[in-house]
Structure formats: C-alpha cells, structure tokens
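Please read the structure below before turning to the comments.
Heads up, one of the protein chains got dropped from this complex, but the rest are sitting where they should.
Showing chain A:
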C-alpha cells in the first residue's frame, strides 16, 4: 500500500540526512520526497511517499518518531487528505505540435509558462495519477525534460499537523 507521511522536522543541519538515511538503513522504500521550511523557521515539513504492508508502515512511523529531530508526524493516507504535486515539462513544439501541446495542456488545466520557437515549458499540478497521465499524453509529441517536486499533502478539514 502507498502511504504519504508528513513530518515536522527540526530545522537543524543533518536532520534531513537522518530521515533519508533511516530509509536506506532499514530497507524502506522512498517513492518521492519533498521538503521545505514552514511558517515557523525552526521547523521544516517533509513529506515522503512510501510503499509497504501494515507492518512495514508501522515500523517506518515508529522509527521516524524515534529520530530526535522528528517533532511530529502524520500518515496522511489514514484519513481524508489533499495530495498535490507540481511538474514542469519541456516538450518539443514545432509547427502543428504547438497547437497540440497547448490543447492537451488545456485539457489537463496545465499552463504553458515558457516559450521558444521550438519548445514549450508546461506547468501542471495535481495528484501523482494526473501527472502520470499528462506525461503519457505528451509522450508521443516528444518530452524533452521532466521536473517533479514529489508529493506534498495536507489533511482535509480541522485536522492539523502542528505543534
């Protein structure tokens, strides 16, 4: 099962490497990883998507909680949540392709954010499934480069991951 775990982490040097190191050290999977500071400058928020059965996920959350730099964490997939990822895609755009790229981007509610005579750069947000579908749709036209942020997420409603 795929799980999205969000972690509030002390904004200390080496904290990120402890989290990442834990996954390789204990043979846990990382599908994607996303990390940035929060509104509280002493804290970073890190979101990791991972795959494992219940026993593995239980170990992952317990081992993460054991890290001294981990202040709090939540397995977002345990409840209703919003999941988003941002992707920038460079695609070949020559002649008739230019319209085709634009049309496909519109269908996915993506935006063309940079243009040259031969290349469009498209920005798209959504869950991982939508981004995968967009990549598939663009593939026949000619994808030149893909940059994805990895999943970020937040619980729906009043539930909060905060101190």
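Note that a contact is a pair of C-beta atoms (placed from the backbone, for glycine too) under 8 Å apart; a residue touches a chain by one contact, two chains touch by 3 or more; residues count from 1.
What we mean here is this: contacts and distances are computed from a predicted model.
Since a chain is absent, check the UniProt entry for it and pick the matching name: "Spermidine/putrescine transport system permease protein", "Acetolactate synthase", "Response regulator" or "Sugar ABC transporter substrate-binding protein".
The record names the chain that does not appear here as "Acetolactate synthase".
Out of A:68, A:96 or A:160, which residue would touch the omitted chain in the full complex?
A:68
I'm checking contacts with the chain that's been left out. Which of A:13, A:95 or A:140 qualifies?
The missing chain is touched by A:13.
May I ask you to list the residues on chain A that touch the chain which is not drawn?
The list for chain A reads 10, 13-14, 17-18, 21, 25, 55, 58-59, 62-63, 65-66, 68-72, 163.
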